[in-house]
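Only one protein chain is missing from this complex, and each of the others stays in its spot.
A and B label the chains in the order they appear, each numbered from 1.
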Amino acid sequence: MPKLIKMPKLSDTMTEGTLVKWLVKEGESVDIGRSVADIETDKATMEMQTFDAGIVHKLLLKEGSKVALGAGVAVILDKGETAPADLAAFVKANEDVAPAPAAAPATKSVSGSSDARRAASTGAILPTAPAPRSRAVSSNGVRVKASPLARKIAVELGVELSRVTGSGPGGRIIRADVEAAPTGGAGSPQAARPSQTIRPVAGPDDQRIPLTGMRNIIAERLFASKTQIPHFYLQMEIDAAPLMSFRANINEQSQKTSGNKYTVNDFIIKAVVRAATAVPAVNSSFDGDSIIQFKHVNLNVAIALPEGLVTPVIKAAETKTVMEISQAVKDLATRAKNKKLSPDEFTGGTITVSNLGASGIDHFAAIINPPQAAIISVGSIRQTPVVNDKKEIVVGQRMWLGLSGDHRVVDGAVGAQFLGEMKKLLENPALMLV
Amino acid sequence: MSAPITSKPVKHADAAINKSLSVEKKRALYRDLCRIRRFEQISLKYYNAGKMGGFLHLYIGQEAVAVGCVSLMGENDHIITAYRDHGHALAVGMDMNACMAELFGKRTGCSKGKGGSMHYFAPDKNYWGGHGIVAGQTPLGTGLAFGLKYKGLKGAAMAFLGDGAVNQGSFHESLNLAALFELPIVFIIENNGYSMGTSQKRSSAYPSCLAERAVGYGMAWKQLNGEDLYEVRAGVHDALERARNEHKPMLLEISTYRYQGHSVADANKFKYRTKEEVERYEREHDPVGIFKAHLLRDGTLDEAAATAIDQAAITEAEAAAQFATQSAFPEPAEIFDDVYWEVDQKTESGQTGRHFFND
Partner (left out) sequence: MRRLSYRQALREAFDEELARDPMVMLMGEEVAQYNGAYKVTEGLWTKWGDKRVMDTPISEAGFIGMGVGASMLGVRPVMELMFWSFYTVAWDQIINNAGMVRYMSGGLINCPIVIRGPANSGTNVGATHSHTPESVIAQFPGMKCVVPATAYDAKGLMKAAIRDNDPVMFMENTLLYGEEWDVPDNSELPGGELVIPLGVADIKREGSDLTLVCHGRAVLTCLKAAEILQNEHGISAEVVDLRSIRPLDEETIFNSVRKTHRLICVDENKPFGSIGSQIAAMVQQHCFDDLDAPVLRVNSLDAPAFYSPPIEKIQNPTPEVVVARALEIC
């Protein structure tokens, strides 16, 4: 049988070889182990032996040619044997481009969730080592899975993580999930909302109105607030007469200069901001095992729109004058009506003011805007008989202020201190200018 | 004790241990020589064809040492060697298919493809490897002798090493311990003249020969010529008997020659020695040819019978290569087998705590 001598592997790292010199001639007889050629490898020039005995029929390579491992270099025939008719075909059929002894499995590219990717990438490629027998089931508890970055951002934005659905591996909340939760609330309200146990019965004449995104968020957040935050409520009546005359005076002057018209609410907001600075315990949030007291007073102003309530934020309000506050509120209200507010203008609030005075409400108890610790409710200013310093009954101007507090953060006395501060400011409005 | 045990001027074939060999046994010895020679040649062929990874240290030219020594092993005799370990493996009777498949990295290999050329083991045949670190096996061999003595068994260990191993500390520590504790061990230096590419003269300081270093440990020593299987048997037999009966270690130096390079990848094998030197050994000192001549002379074999034995060895080695080619590679899952006994046996201990730390 004709034998093909192939380019041998002469070192552990060799992949190709150069035939430097033939040591046999065509027609020459060779034994097993006979050196037939000098081969230059990656390391040195070495002799190549034949493992077959016979007659050298054909030297396939010219001296100096370089070929891959396993390529044919010579043909040997047994004594008296006839050569293959098609020598080239014989060589081609018997050449052996050596495969690596154990090729590494190809890495598959996989898509899908990162869990799926991990399972697919390692599960399909790498074996699993014996694992220890499990001795105990650990309780991973109710801890929210969220990346450290997501936790940090959630605090900054006032997002409550327990209400956000994670899109990361294993349902982990990641940065994007927190940032996608608009008013510091639920990223995926349907998923996060507790099931409603008492359902209404709707008849054929009743109208079923699907929840708008805004209504969804209000439902989510205020349901969470009222069920998770232990509310308490304080009310305090103040003398609004000084504020009213102060405002009238200011507006009169202002018309001559800047032209800005101040509302009662502008001063109330300023009073809330000043009170929050004076009583920072109220400008806080409960965070599981700690309370976060905020450096800045980021004040949410509740603005009623036909579709529902929005609460944009005046950030770092403690740095702003009454005029700046007044302009900011006007700007927010205008843009809220035109739906021009950006998501980040809803986030990061630390305390909220809700004023229903214009709607004729005298006083009310508001639901805290989570995860804040307090909301200030403001009623209408109305004329009412009051007893003055001289024990006379006169016509006075009165207004009710309310504070709904998170009792985990704020105690009644602290809340009272806060309202007391507001009363002092609003009854002496000039203090708010200094 | 420190003087060499001098060879008596006898023909080694006439030594009692050789005289007593049956015709069958002598043919078996010749068959072992041929099987090793052909196994190594066929291994080289497939290495050259790119079927194997790593290194391949061939035993061609040294066959009479392994075959001679192993032929003297009794039930409680054990051997251990270095990385040039194929000859000893086949001599103790390891399956040629399993040996060849190991070179191919197949799961049917004697070490399931986990050891490769340098790491053959057969504890059931008292063969403890197959070790890659030069002289690292000599303390283990000392331990085999220690184990025999501790268990009160009458037997001896043979620890093989190359002439390149004699300058390693672990070898000297082994000599000291064996002499100090009077352990039944024979250290056998297979001196093929070259520690890789460095000749003996360039690598070792010694009085008259390497074995004479035993004098420093108060240990007996002897030089033997490894080209003659009869001489190997005669000399090693005496050393083994002394170890078994008197718990006295001995250092033997058996001169031999390797025809191939240090490993297959020894690019300079004709730089540190001449081609003429190799050819002279092949022509005048070939252990297979010399033993064949013994058997032709004493009528154990004729040419035809010798050729038949050799041809059978070629056929067997080629069949082993086919077996290896057709065998499957190990499964990736086998990576974690054979690391811990307790895990493999699924014992309580093996299932307690994490043993493997892949993420």
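Quick note on the criterion: a residue touches a chain if its C-beta (ideal position, glycine included) is under 8 Å from a C-beta of that chain, and two chains touch if they have at least 3 such contacts.
Keep in mind that what you see is a predicted model, and the values were worked out from it rather than measured.
Residue A:Ser134 is the one among A:Thr82, A:Ser134 or A:Gln207 that touches the chain missing from this view. Taking the complete complex into account, B:Gly147 is the one of B:Gly53, B:Gly147 or B:Gly289 that touches the chain left out. When the whole complex is considered, the residue among A:Lys21, A:Lys66 or A:Arg143 that touches the unshown chain is A:Arg143. Residues of chain A in touch with the missing chain: 132, 134-136, 138-141, 143-148, 172.
Residues 78, 80, 109-115, 119, 121-124, 128-133, 136-148, 150-151, 169-170, 173-174, 176-177, 180, 337-342, 344-345, 347-349, 352-357, 359 of chain B touch the missing chain (whole complex, contact as defined above).
In this section, only the chains that are shown with their structure count from here on.
Between the CA-based centres of chain A and chain B the separation comes to 65 Å, rounded to the whole angstrom.
Within the complex, the chain B residues that touch chain A are 41-42, 44-45, 47-55, 104-105, 264-265, 267-270, 329, 331-336, 343, 350-356, 358. Of all the residues in chain A, the ones that touch chain B in their complex are 6, 8-13, 32-33, 41, 43-49, 51, 69-70, 96, 98-99, 101-102, 105, 126-133.
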